[in-house]
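With one protein chain withheld, the remaining protein chains of the complex are depicted in position.
And then chain A:
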Amino acid sequence: MSGNGPSLAAPAPPPQKPKIAGMIAIGVWIAFAIAFVIYFAKAFDTTLIARFGWSYLSGLWVTVSLVAVSFVLGALVSLPVALGRMSANPIAGGSAFAFVYFFRGTPLIAQIFLVYYGFGQFHDFFEAIGMWWFFREAWYCGLLSLALNTAAYQAEILRGAIESVPKGQWEGGRSLGLPGSVIFFKVVLPQAMIVALRPYANEIILMIKASAIVAIITVYDLFGETRQAYSRTYDFQTYVWAALLYLALVEALRHATNWAERRLTVHLKR
């Protein structure tokens, strides 16, 4: 398993003297930070927290659960799709390609509208086949759209990661007489996961933000609750709160990714 781990960091470059352009750039960022703090301290209104605090928390929970469940479902769907993409069989390869092509090539907002309002037109049909309970609920429609969408992206991440594992790993496994499934799940996939970890984290971050779209199909996620609060107060700090909560989610995820990377690459440390 040597030779394909992350390359160790190059020696640090010699320290540079700060340049004027860099100073200006930093100055602008500091200015934004200071202006933001001043604005927020001025606009901060505790009565708004009392009024909308709980709805923000419930919205946060909807966003987190929606992203978590659809990411896991998408991961399950992505495995056969990724295998299909790598398959020599034209039917498996073609259908996997079509799946990825459609879900990556069309906007998520169109997919959600199609599933929610489009499928809604056929409610008689869905009632007849006993699936209307599923499509009736906006939450399930959002979940389905997000899961299928992320499955397409995850399939490509997975495929790239699996293909990055050198062929020698397969050959070594075969020479030991291991069955193909054992080589895949015990040898290749764990190594692929190291490569896939960062793209996966990236995908979750994109999903956290993309999930705000479900607000238009009446799901009160964090963004939906924010719109409610804004429409009652016309105060932009309601959006600032939402931005900070999304930021906190992404920051937590970043730390979780770093932790997972340390765990996964523990055998590569020297």
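Going forward, contacts are C-beta pairs under 8 Å (C-beta built on N, C-alpha and C of every residue); 3 or more make two chains touch, one makes a residue touch a chain; residues count from 1.
Note that in this section contacts and distances are computed from a predicted model.
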item	value
Per UniProt, the name of the complex member that is left out, chosen from "Anti-sigma factor antagonist", "Transporter substrate-binding domain-containing protein", "Transketolase" or "Protein LplC"	"Transporter substrate-binding domain-containing protein"
Hidden partner chain, touching residue among A:28, A:98, A:114 or A:244	A:28
Residue among A:104, A:123, A:198 or A:262 touching the omitted chain	A:123
Contact partner of the left-out chain, one of A:136, A:186 or A:262	A:136
Contact footprint on chain A, counting only the chain that is left out	18, 23-24, 26-28, 30-32, 34-35, 38-39, 42, 117, 120-121, 123, 132, 136, 138, 216, 218, 224, 227-228, 230-234
